[in-house]
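Left out: one protein chain. Kept in place: all the others.
Take a look at chain A:
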Amino acid sequence: MQWFDALIQGVLLGGMYAQYALGMALMFGVMKIVNVSHGDLVILLSLVGISLASSFGLGPLAVMAALVPLAVGLGWLLQKAVLNRVVGEDPLPSLIATFGLSLALQNLMLQIWSANSRSLPGGGIESRSVQIGGIYIGLLPVIVLAVAVALTWGLDLMLKRTRFGRALRAAASDVEAASMTGINPRAVYASATAIAVGILGFAAVFQSLRSTVAPADGGAQLIYAFEAVIIGGMGSVWGAFLGAMVLGVAQAIGFRIDPGFGVLAGHIVFLLVLATRPQGLFGRA
């Protein structure tokens, strides 16, 4: 029973990681870019949300309504000001630029919000749970998972069915051929990053509701997102989603074995996947 409980909690934790991983999978798929400041953006949005909530007395839903458009704008700005200049074959410029951005963001947040951990008051929702067959399931983690499923499903549908999704996939597979057919890659890239960071708007609200956030936490979120993407296998948003589930379960089981082992268990599963199935558990070889 104890392990079944860990499995359930792991899947629920995976819902959180899926929300980080989707944006990373999208950006890498389209531009072959890894945004090192991905995790710091989650933290930045969380801290902005917490400040909004405390100074205007907003509830979690209102904070989300404010954060998601803000995140979309932030992503668009990031692409226009920084990433469009560093997209290319060579991975070095984009890595260095976003690495510098991460360093600057982290320390800027440290100055504005200090090193303290904060969280978003959820009006009781964060502590509610239901008991099913002897297992307590938190209401908030279920909502997080449901939103993660909805986001993944929506993103997948958009990529497959819409005109914009086709443009994205075309730019991802061959940017020159795509631009010959009348697609403006810069515009496509800007929208992809806007969507990727926009999803982090949701993640930020949930992250600050279910636990605390501090300016230095961004690196860990980046690593979880990355591990989810690699474990799941590149090339599909569902792969990233399933990878996040595997990572969440690995961590939850690790925590049951020993509290100091939880995060490490996730890393070990990641390394095992890399050793045995480098294309990812659900990726095509």
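The rule we apply is simple: contacts are C-beta pairs under 8 Å (C-beta built on N, C-alpha and C of every residue); 3 or more make two chains touch, one makes a residue touch a chain; residues count from 1.
Operating definition for what follows: contacts and distances are computed from a predicted model.
J.: Just go with whichever of "Penicillin-binding protein 2", "Leucine/isoleucine/valine transporter permease subunit", "Carbon-monoxide dehydrogenase medium subunit" or "Membrane protein" UniProt uses as the name of the absent chain.
T.: "Leucine/isoleucine/valine transporter permease subunit"
J.: Which of these touches the unseen chain: A:61, A:146, A:177 or A:264?
T.: In the full complex, the listed residue that touches the missing chain is A:264.
J.: Please pick, from A:32, A:169 or A:256, the residue that touches the omitted chain in the full complex.
T.: Answering carefully, the residue with contact to the hidden chain is A:32.
J.: Spell out the interface residues on chain A facing the chain that's missing from view.
T.: 28, 32-34, 36, 82, 85-86, 91-97, 99-108, 110-111, 219, 222-223, 226-227, 230, 234, 258, 260-261, 263-264, 267-268, 270-271, 274-275, 278
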